[in-house]
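These notes are about the structure you will find just below.
Only one protein chain is missing; all other protein chains are in place.
Chain IDs A and B follow the sequence of writing; residue 1 opens each chain.
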Amino acid sequence: MTLKKDLISIKHLCKADVEHILKRAESLEDVARGERSLDLLSGYILATLFYEPSTRTRLSFETAMKRLGGTTIDLGSIDISSVSKGETLADTIRVVEGYADCIVLRHPKEGAAAMAAEFTSKPLINAGDGAAHHPTQTLLDLYTMKRESKLEGVKIALAGDLKYGRTVHSLVFALSMFNAKISFVSPPQLAMPDGIKNDLTAMGIEFEETEYIEDVIDDIDVLYMTRIQKERFADINEYNKVAGAYRIEAKYLTGVRDNFIIMHPLPRINEIDPDVDDTPYAKYFEQSFYGVPVRMALLLTLLGK
Amino acid sequence: MTLKKDLISIKHLCKADVEHILKRAESLEDVARGERSLDLLSGYILATLFYEPSTRTRLSFETAMKRLGGTTIDLGSIDISSVSKGETLADTIRVVEGYADCIVLRHPKEGAAAMAAEFTSKPLINAGDGAAHHPTQTLLDLYTMKRESKLEGVKIALAGDLKYGRTVHSLVFALSMFNAKISFVSPPQLAMPDGIKNDLTAMGIEFEETEYIEDVIDDIDVLYMTRIQKERFADINEYNKVAGAYRIEAKYLTGVRDNFIIMHPLPRINEIDPDVDDTPYAKYFEQSFYGVPVRMALLLTLLGK
Partner (left out) sequence: MTLKKDLISIKHLCKADVEHILKRAESLEDVARGERSLDLLSGYILATLFYEPSTRTRLSFETAMKRLGGTTIDLGSIDISSVSKGETLADTIRVVEGYADCIVLRHPKEGAAAMAAEFTSKPLINAGDGAAHHPTQTLLDLYTMKRESKLEGVKIALAGDLKYGRTVHSLVFALSMFNAKISFVSPPQLAMPDGIKNDLTAMGIEFEETEYIEDVIDDIDVLYMTRIQKERFADINEYNKVAGAYRIEAKYLTGVRDNFIIMHPLPRINEIDPDVDDTPYAKYFEQSFYGVPVRMALLLTLLGK
C-alpha cells in the first residue's frame, strides 16, 4: 500500500490502493445508506477547511464521517475566519490539527494541499487545489463505473471542457491504470492539453479525439459529461453554439450499449436535459451518492481502522 | 394517519394526526429539556436547507435531532453553495437525499417544498415556503396553547399583520380543527384576507374582526401577537401610528382571564414591551422552546420510529 498519511493526488496511488479503497467502499455502501450502523470512528473529529465553497464535497465528507459515528468541525467561510486577519495557511493548519484527527482541505491554489500536509502530522485529504487535483472525485468516479457499468477496460468518452476541467485530468490518469479506451470529445478551443495526451501515449494508452458526441455514443460504456463555463469564452455567441452542441437529450440515446451510463460531476447546468434523468442511463445522482462510501473507505484507511 | 412521507402544509394533516404529534411531543418534553436521554435517531442524519435564513427554526430542528441522538448536516448560506453556480432545486434535493435520511427545506418561493418532495424518496419537511406554509410553526403554536392555556374551544385573538403573516394563515386553518373562536385584530390595511375568512365561514367557524386589542383582551384565552413590518407601509407616519397601537404593555393586562397567555412567533421588535416578560402571561419563550419537542415528535413519526 503506497497510501500513507495523506491523499494529495490520485497519482500517488497505485492500482492496488485504488482497488482496496473501491472494494472497501462497496462493503460500506449499506452503512452509507443508513441501513446498517457502524461506529468505527466514534470519538474521531474531521476538520473541513474550504477556502472556496464546494457544498457537495463538504456535505459528502460530513456524511461519511457521521455515518461512521464520527463528528466534524468546519472552519466556515473564509471571509469570516482568521484568514482575513492575514494568517498563513501553514499556521491555520497547525492550529486546526490541534482540534481534529483528520483534515480535509479545498483551496484555490495549486499545490496548497501538498504544502499544508507538510505542516501537520494528521492525515490530510486534498478536496481540490485549484486546477490541479481532486482525488476523492476521481475515486468516486471510478467507483461509479465499477458499480454501474464496467471499470477494467472501460470504453469511455469525456465530453465538454477538457482543457480547464480539473476533474477530467485526474480521471484520465486514473483510467490509465484500468486499461481504459478513451475518447476526448470537445470543441477545439477546449481540447485536452497536449501534455496529458503525450503522457497517455508514453504510457501506451489508446485514445481518440473528436468534436461530436454522436461519433462515439453508440460505442462506449460511459459518457462522462462536464460543464462548459461561459466565462471561458470571449464571445457569447461562440459559447451558445458550443453549449448547444454539448447537450445530451434522451432522444440521442436510442442506440447505446446495454451497460451504457452517463456520468457528470455536478452541478450540471444545461449539459444534460432533464428528460435524460428518467432513462436507465442517468447515473449522475448515484455518482454523487457514491462519494459517501468512497470517502468512508478513505477515512477509515487513513485513520488506520 | 394521513401523514405519510412529507409534511408540506398543515392542511394535509387531519385532527388525529395533529393530536398524535402533540401527544407524542408531550412525552418527549423531558428529552427536549435534556433531562432524559433517548437515542432513537442514533445514526440518522437530518439535512437542513435554508434558502433564506431562519436561525431559530434551523437551531430548533438541530436540537430536536441531536436530543434524539441523531446528527445534522447544513447546506450553508446559499450564496456560497452550488446554488450560485445555477443548480436547480430539484438537482440539489436529489444530491442531498444521498447524504441524509430526512430533509428540512426553507425556501422563499411558494410551492418549493411540494415540488422538492417529488424529487426525493426521503421525508421532506417544509420549514417555510414564501408566504404559503410553515406547518411546524403551526404545530408548536397549537402545542403551546394545549400546554399553557387551552386548545379545544380556545378563544384566541390574532393581532397585528394578518394580511402578510404566513404564520397566522396556517394557524387559522389549524384552529378550525379545534373549534376555536377567533378574533382578528388589525389595522384595516393589514386585515385578514377575504379568501381565508370565506373559508372559515364555509367551515362554520366563528370569527369576529376589530381594530383594537382592548376590545377583546379581557375575554380571550390566547393573544397571538405578530410583527408589523415597517416595509409594508409607504408612509412612515402611518407605520408609527399602527406600531404604537399594536404594542402590548403590562398595564393592559389587569382584567385578563386566569388562563390567559400571550404568544408571539418571535423575533419581536416593539410589539411586546419587555415589562410583559415578567408577567405570568408571557409564554413566547416557552413557545419557542416547544418547537423542540414538537419537531422531535414529527421527526420520529416521519422516520417511522
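Just so we're on the same page, a residue touches a chain if its C-beta (ideal position, glycine included) is under 8 Å from a C-beta of that chain, and two chains touch if they have at least 3 such contacts.
Because the structure is predicted, anything quoted here is derived from the model rather than measured.
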Candidate in contact with the missing chain, chosen from A:A100, A:L158, A:A180 or A:V242: A:A100
Candidate in contact with the missing chain, chosen from A:L75, A:I217 or A:V294: A:L75
Per the touch definition above, residue among A:E52, A:E87 or A:E152 touching the missing chain: A:E87
Missing-chain contacts mapped onto chain A: 42-45, 47, 71, 73, 75-77, 80-82, 84-87, 90-92, 94-96, 98-101
Touch list for chain B against the chain that is not drawn: 34, 37, 53-56, 58-60, 62-63, 66-67, 71, 77, 266-269, 274, 285-286, 288-289, 291-292
